[in-house]
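Missing here: one protein chain of the complex. Every other protein chain is in place.
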Amino acid sequence: MAVDADVVRLRRGDLNALSELITRYQNRLYRYLLRIVRQPAEAEDLFQQTWLRVVEKIRSFDASRNFDAWLFTLARNLAIDHLRRIRPQSLDEPLANSWHSETVADRISSKDHTPLDHALAAERRTEISEAMAALPMTYREVLTLRFEDEMKIEEIAQVTAVPVSTAKSRLRRSLEQLRYALEARYPGGTWQ
Amino acid sequence: MSEHDKIRELLALAAADALTSAEEKQVAEHVRSCVACSNELGAWRPIASELRRLPTPQPSSWLLQATLARAEAKLTEQAEHDWNRRVMIFVLSFAWLLTIASWPVFHVVSGRFGSLLGPQFGQTQFGQTWISFAAFTALGWLAGGVAAVMLAIRLRGERRLA
Partner (left out) sequence: MSRFTKELRVIPNAAWIVAWFAYLCVTVPVFFFVAPTDPEVGKWPRWGQALLIYGTFLFQVAWVALIGYIYGDAKRRQMRYVMWTLLAIFIPNAIGMILYFILRDPLPKPCPGCGHVEKARFPFCPRCGTLLQSTCPKCDKPVEPTWANCAYCGQQLPEPATRATQNPSVAT
């Protein structure tokens, strides 16, 4: 795997390997941190701190292990520590009113398949990202790891430091809560 | 719990592609004959597909460069730190080796030197030898300690001026 070669080079102090790794993981890592802390400025700061931590600990990292999972675990620990210090309440509870103040009536609930579908598709995306942002952190994180990072359940279990069965049930419950929230917010709409 | 209920629990995970192949087969079989579960699965699919197609948020354009600059600085700092540590370990071991090696040399030289002065000084006794080793080593450390203190005072004076 190409990634492993860069990790090996990084362990020996190769600066180019560092640059390649940061570039390769740039979008994924930032997205993951943003899903957890929900603030772009904080996510960027944590992004930098994660890579500094990687440099600190790369010597004690066994290159045959999964670098993805290790990187995301480091990021996760930093993000959780950060939230504990700054906004401890956001770890357990969903944000109370994170949604737009649009009313249900503003939303088109027709099932047409016209060019309006484009607008609908964009709306669906907004709806779902808003719904996701309102979930508790552990649910947001498992959804982003599975659907956006496309990690296997075993990797998700490793990153979130829980057994595989717990990761699976978390995924199921997060999907159920997401769907429940969508159907409650947009009854008779595109989610039914 | 009946099989139907069990499968119903797995439907969300099925839309997420998070099942083992055995579980997937179970679900596929059941869904073929059960309309309710088939509809349910169909309800999960749009959610899963939208989740997969969420747009990737973009960080600021300078994030990459800034992170790189910081991380590279840290990497070189660590390499320096590691190297300095190795040098210190080497110099310390060397210092101890020299200390220990100086004792027999001291013993031999004082024995020979003593025999030059007269036969009664030639035989160094056990107690005398160890005391003189200890005194010699302690004197060396004392000289080092004094030098360290003087240097520290001087350096601190310079840093305060800077």
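Some observations on this one:
To keep things simple, chains are lettered A and B as they appear, and every chain counts its residues starting from 1.
The criterion applied here is as follows: contacts are C-beta pairs under 8 Å (C-beta built on N, C-alpha and C of every residue); 3 or more make two chains touch, one makes a residue touch a chain.
These numbers come from a predicted model, not from an experiment.
Only one residue in the set B:A28, B:M88, B:I131 or B:I153 touches the chain that does not appear here, and it is B:M88. Interface residues of chain B with the unshown chain, by the touch rule above, are 62, 65-66, 69-70, 73-74, 77, 83-84, 87-88, 91-92, 94-95, 97-99, 101-102, 136-137, 139-141, 143-144, 147-148, 151, 155, 162.
One rule holds in what follows: only the chains that are shown with their structure count from here on.
Chain A and chain B have centres, each the mean of its CA atoms, that are 28 Å apart.
On chain B, the positions that touch chain A within their shared complex are 9, 12-13, 15-16, 18, 43-44, 46-48, 50-60, 63-64, 66-68, 70-72, 74-76, 78-79.
Across the interface of their complex, chain B is touched by residues 13, 15, 18-19, 22-23, 26-27, 30-31, 34, 40, 43-44, 47-48, 51-52, 54-56, 124-125, 128-129, 132, 143, 146-148, 153, 168, 171-172, 175-176, 178-179, 182, 190-192 of chain A.
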